[in-house]
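All protein chains but one are shown in place.
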Amino acid sequence: MSALGTYFYNIFHSLYTVIVGMKITIRHLFTRSATVQYPTVKMKIPERARNRLFVNIDDCIGCDQCSIACPVDCITIETIKSTPDMDLGMTSKNTKKRLYVPRFDIDIAKCCYCGLCVWPCPTECIVMTDVYEFAEFDRQNLIYSFSNMTVEEIAAAKERLEKYNGEQAVKKAAAAKESPASISIVPVTPPPINPEPPAVPDSSKV
Amino acid sequence: MIINMGPQHPSTHGVLRLEIVVDGEIIVDCIPHIGYLHRCFEKHCEQMTNYQQVIPYADRMDYCSAMTNEWAFALAAERMLKIEVPERVEYIRVIMAELQRIASHLIAVGTYGIDSGAFTPFLYTFIDREKILDLFEMTCGARLLYNYIWIGGLSHDLPVNFIEQAKDFIKYFRPRIKMLNDLLTYNEIFVKRTANVGVLPKDVAIHYAVSGPQLRGSGVNWDLRRDDPYSVYHKLDWQPQIGKGEVGTVGDCWDRHIVRMREMEQSLNIIEQAIAGLPEGNVKAAIPKRIRPEKDAEIYVRTEASRGELGYYIISDGTASPFRVKARGPAFVNLSVLPEIARGGLIADLVLTAGSIDIVLGEVDR
Partner (left out) sequence: MKFIQTLLANQVLVSILLSALPLVFIVLMVLVVLYTEMKVAAHIQDRVAYMRTGWHGVLQPIADMLKLLQKEDIIPTKADNVLFRVAPFIAFTGTYVAYAVLPFSSIYIGSNINLGAFFLVAAGSLVVIGILMAGWASNNKWSLFGGIRSAAQMISYEIPTALGVVIVVMITGSLNLQDVTKFQDGGIGNWIVFGGPLPWTQKFMLMPFTLVTFIIMFVASIAEVNRTPFDLPEAESELVQGFNTEYSGMRFAMFYLSEYANLFTVSAVVVSLFLGGWSSPFATFMSGPIWGVFWFVGKAYIFMLIQIWLRWTLPRLRVDQLMFVSWKVLTPWLFVCLFAVGLILVI
């Protein structure tokens, strides 16, 4: 096309494409809006949604699997062993609980919402809920503590454990004294020096 | 005059600093400064207790296209451990990756419209993207960073109404591509702005190791899904899209843009075929209990992510966490060609050229 031809073509082509574009936008002027008015209307969250974590602390056996699986180390768990005379109850999967969980903190600000902690839990006590409106003004409020043991209960549990350990140690020491075959930490006295040399085995009897 | 298109700028797609030496409005030189989003991804990988924990970190590298990141890492680990995943897992991974490719290209196209001054296509593309993110949220629970493609399988199987909703999406989206083309791509003002701008010649592209839509926009017929095949792409019928210089020279910004638009259509075809051929199976059958590759095993695996060739190089020292993970981010390599193609243009052209490279700073800086 000659230069003049291109010139005219460009002008009319521009006008044409501009009008095509304007037709599209005016059509959208009358379509329904794609947004909802959020605080008054909330959209539905699917059931597999991964939002805020929740721990059902009554089911927790203190195995620490979730804490190990977390890629950003946002779960902190401390456990105290229970003594055989205390009954901590059963989990929902009918296993016996053997550990107290005095501290189960999740720093939800660090959490990356990957869901890796949910899979290894044997009792399925840690789950991702569909709550997504949990903003706080103070960052300290974002450290969620799920444990429900009071300070006195923790102190009592620790005391019981120490007492139990003490008793166990005493029992072990007493058992060691009675049976010679038991392993003890008592230093062994060296055997007496025999004046006679030990008999040389008869090589002919091999 | 030296002018600074600083880290905070409405159109540098993230925290990228471009130091431009201009003469009037003509650019004499352009020096990109990166590193504002460096998050020590590769170092973090060494601290993880096992390989599976790296997947959430790999997600966050190219946050606009997370499924492809996860898939590349999972492929690398699977090849190192010599795991065979079930057929169903392969097909689902293909569906997810292609949906993710469409979502990522929608962001690229929308923000490219904003760079050139048209604010409306951005909102239209985000409405379409919402539908894709709804599909993802239905499957794995998250909308942007999924932790879905695990080493050896997937974290969840497809929910019951996924197939139907995906088919609805395909039917809904095809006319939308046409509408976006009418509104933006073939608009004469947009064509005049992007034709013959930021021309990347074929040989320069190959020498700088660019990949993805940028490479194909320069006329090079190279697509890793066909030329270095992985998963089931060789069983599906699709074509890589090449730029032909329809409204200007081969390798200009318009070519890259139309390659992205056409790739979205091809992805729709792939998803349709994958849904039709989806076999039954257990998606968690091949997930290993313990991931412990042998000592001194190293592997480099590359895949076609939304922005180009995404590769992971893993060195193992026999323990449960990798010794070294190196990610080859396509956006990083693609960005390196910017000084070359921006010279001689105007500042307005620089904005469009940088936009057509489609960088995501998470991938550039890792």
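For reference, chains read A and B in written order, and residue numbers begin at 1 within each chain.
By our rule, contacts are C-beta pairs under 8 Å (C-beta built on N, C-alpha and C of every residue); 3 or more make two chains touch, one makes a residue touch a chain.
Just so it is clear, the structure is predicted and the values come from calculations on it, not from any experiment.
Shown chains touched by the hidden chain across the complete assembly: A, B. Per the touch definition above, the residue from B:M67, B:A118 or B:I291 contacting the chain not shown is B:A118.
For the chain left out of this panel, the touching residue among A:V18, A:M90 or A:A109 is A:V18. The missing chain, though absent from the display, is touched by one residue of B:R17, B:K192 or B:R292; that residue is B:K192. Although one chain is not drawn, its touching partners on chain B can still be listed: residues 1, 3, 9-11, 25, 113-120, 123-124, 127, 183-184, 187, 189-190, 192-193, 346-349, 351.
For chain A, the residues in touch with the chain missing from this view are 7, 11, 18, 21-22, 24-26, 28-35, 37.
Operating definition for what follows: only the chains that are shown with their structure count from here on.
For this pair, chain A with chain B, the centres built from the Cα atoms lie 32 Å apart. Per the touch definition, chain B reaches chain A in the complex via residues 48-49, 52-57, 59-60, 120, 124, 127, 130, 134, 137-142, 145, 147, 155-156, 159, 179, 182-183, 186-189.
If you check the complex, the residues on chain A that touch chain B are 10, 13-14, 16-18, 20-21, 24-25, 28, 34, 45-46, 48-50, 68-69, 71, 112-116, 119, 128.
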